[in-house]
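Step one of this worksheet: look at the structure below.
Shown here: the complex without one of its protein chains, the others still in place.
By letter and in written order, the chains are A and B; residue numbering begins at 1 in each of them.
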Amino acid sequence: MIEENKFATHYRFAFIDEATKREIRRKLLKAIAIPGYQVPYSSPEMPIARGWGTGGLHVTLAIIGPKDIFKIIDQGSDASVNACNLRNFVHTMTGVETTLDTNKATIIQTRHRITEEVLNKNQIFVYQVPQPEPLRSVERYENKTRQMHGEADYAKMWVSLYEQYVRHGDIMLGAGYPVKVNGRYIMAPSPIPRWDIPNLNNSEAIHLFGAGREKRLYAVPPYTKVEPLEFEDVKFHIEDFKGIPCFRTGYKKAFLDELYYDDGSKHYVINDSNFLDKLANKETPIQHENAYLNKLDHEA
Amino acid sequence: MHPLLAIKHLNKTFTMHILQGKIIEALVDVNFEVAKGEIIGLTGKSGSGKSSLMKCIYRTYLSDGGNINYHSNDGIVDLVALNDFEILHLRKTEINYCSQFLSVIPRVTALQVVAQPLLKKGIESVIANEKAMYILNSLGLPEALWSGFPVTFSGGEQQRINVARAIIDPPKLLLIDEPTASLDPTTKDVVIEMLLGLKKQGTTIVCISHDDYTLDHLVNRRIHLEKGIIIN
Partner (left out) sequence: MKHNSENWLLKVEGLTKIYGTANANSIEKTGPLYDSNICPETNAIVACADINFELFPGEVLGIVGESGSGKSTIVKMLYFDMEHADGSVFFNKEPYIGKNILKESNQSKRAIRNHLMGMVYQNPRDGLNFKFTSGGNIAEKLIMAGNYHVGTIRDKATNLLEKTEVPVLRLDDLPAHFSGGMQQRVQISKAIANHPPLLFLDEVTTGLDVSVQAKVLDLIRELQQELGIAMIVVSHDLSVIRMLTDRTLVMKNGRIVEQGLTDQILQDPQHPYTQLLVSSIL
């Protein structure tokens, strides 16, 4: 009721005022011009709290047009509460068509996953980012991290990886593994699993990152080199599901969720809900070509 | 044939600012020459200026006027006028100074102290140590002490190490202060012999000694100082 009173009559297209949209677009252009570099932006107030996806929403609302087709996923699922709420909000604010189909969408907003289905050059991928600064874990001061980026002084980051290797025998970062973009900036790819990291490299789509709480935007333009940080003798590797098949489709080469039923039984299912649906419907979606898949222990 | 050392009108005064500018004259118009291969003995009472003279030559003291012409491997130079770096270079390559007392550096064994001049030059430690051991043996320092720290040794033991270090790498000019002090007669003879051996190898020696025995058996010529003036 209140929502309808508040928004049903006078609202601008895509909620944000035109001047702010222009500012966000200009910052995004700068971000694309300097791949991996964090650009500070205004991060205007939204009707949702910080920490709930305002950054991704800012990017989406700044770039969306009437002819766009919008998809949003939350940890791979179109159906989560937050995904549904944000989808409804964007639709109400713009009237654009929404979809669950990865291939059909032109703008895909995501929280912490990249779609299994490959992205094409007509698509923009928008990430919700909690902590845009990859060096925060080794340096708490913003002025120092800015200087480190400016001077490409990433030794501390490397040493923290070394320390993990020394302490645990392997680099333990699971989500949000730091990457080097275009051979220059180290970037936080948002907390996507290792599985998704190779899909940023040389992608056909534009990847835009929005951190609303921290007020930073950054981007990876198409066909850009994105490399995970690795030592010459301690290499990056993706998660290994050890040949366990998805219990609904039997597919072995996608990122899996672990499900517990009430009877205590454990089942594994493909995390990307649209990819799962397509495979279950006997369709043949094209998956990202992931170079690291072939390095897994088991066979296809 | 140039003399190795030609000292002309050398003066040295100390101005003690903390004693309200009191002036002490250590050397007054000192003149003498040392031929290559000579062994000169400086004699005189305490405070007569012998140590000051040696320190002026080694440039530990800054002379006030006069020349100390030294025939180095690169020609004749005035030690009074050379800059710090040139002096350091000569000290590394041609001129050695052996003070009256061993300056002890903690945690360095007797053997290491003696071997150091060779190690500094880049000679392998096996060879350097061998030579050090040979010299210490000749000087009668017991093997048990070779890996000990000299700060704990007696005066005589320290003196042996001191001399050993000075002679292990024969320089062109050796300045040595009281080489045989605190030594028993046998060791005295060994030291004198070693110094004469250096002379045979071409080293020129200027030494200070109170000991007539040493002076008689070692030096070619004595130079006597009284209150900073040469009396001969």
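One rule holds in what follows: contacts are C-beta pairs under 8 Å (C-beta built on N, C-alpha and C of every residue); 3 or more make two chains touch, one makes a residue touch a chain.
Everything numeric in this text was worked out from a predicted model, so none of it was measured.
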Consider the whole complex, including the chain that is not shown, and state which of A:45, A:153 or A:289 touches that chain. A:153
Looking at the whole complex, which of A:142, A:163 or A:258 touches the chain that is not displayed? A:163
Residues on chain A facing the left-out chain by the touch rule are 147, 150-153, 155-156, 158-160, 162-163, 165-167, 231-234
Using the touch rule from the top, list residues of chain B that touch the missing partner. 14-18, 55, 59-62, 74, 83-89, 93, 105-108, 119-120
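The rule is short, and it goes like this: only the chains that are shown with their structure count from here on.
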Distance-wise, how many Å sit between the C-alpha centres of chain A and chain B, to the nearest whole number? 78
